[in-house]
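Only one structure is covered here, and it is reproduced in the block below.
Missing here is one protein chain; the remaining ones are kept as they sit in the complex.
Chains here go by letter, A and B, matching the order in which they are written, and residues are numbered from 1 within each.
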Amino acid sequence: MNNVKRIEIVLESVHDDTVVRMIRQAGIDGFTMLRGVAGSGNRGGRDADGLTDVFQNVCFIIAAEADACDRLLEMLRPLLNESGGMCLVSDAKWLKH
Amino acid sequence: MNNVKRIEIVLESVHDDTVVRMIRQAGIDGFTMLRGVAGSGNRGGRDADGLTDVFQNVCFIIAAEADACDRLLEMLRPLLNESGGMCLVSDAKWLKH
Partner (left out) sequence: MNNVKRIEIVLESVHDDTVVRMIRQAGIDGFTMLRGVAGSGNRGGRDADGLTDVFQNVCFIIAAEADACDRLLEMLRPLLNESGGMCLVSDAKWLKH
């Protein structure tokens, strides 16, 4: 099994094409995307009851080598700075096949 | 990047408001929620073929400091004890922006 970085990005779905472009520019050739994700963060996303489901978000799950991960994070940082959202990175093993 | 705990909770969707309340009480100001999640566990969730999709579950993904994580887990434990469900905690890095 290969050591990889697991990158998880949640942001408003209006930015999904931008993130796909960044993934490809970072040299990463595969990703998983979950649509219809609800979220609440410090930028808003609450309805009258203080609860959720106001924004439609998308969640990307990406496995990448450390170098490609760094390239993606550098591109993501200004986007998340402007639009909010979450990006978590953790260590994982990729089952080679 | 900040060290955080990544908390993943899967439980029946009837409990989603309770979990949102616990997240806020723990002092965590953001989370991601996936609806329409299928699951099967040792409490049931199997149809006549022994397969899945019987219960509609919800999956929360939360990033929190270690202290806030501990507070949330203490609140979650009795709920999961009563209702079943899964809670996984792992180490992650949060991309600051």
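We take it that a contact is a pair of C-beta atoms (placed from the backbone, for glycine too) under 8 Å apart; a residue touches a chain by one contact, two chains touch by 3 or more.
Note that the structure is a prediction, hence the values are computed from the model and not measured.
> Given the contact definition stated above, which residue among B:V4, B:I23, B:A63 or B:L76 touches the chain not shown here?
Only one listed residue reaches the unshown chain, and that is B:L76.
> Need a quick check: the contact residues on subunit B for the chain that isn't drawn.
Against the missing chain, subunit B presents residues 8, 10, 34, 36-42, 50-52, 57, 59, 73, 76-78, 80-81, 86-90.
> In the whole complex, what residues of subunit A lie against the chain that is missing from view?
Missing-chain contacts on subunit A: residues 1, 4, 6, 17, 20, 24, 29-36, 61, 63, 90-95, 97.
In the analysis below, only the chains that are shown with their structure count from here on.
> Between subunit A and subunit B, what is the separation of their C-alpha centroids in Å?
Each chain's C-alpha centroid was found; their separation is 19 Å.
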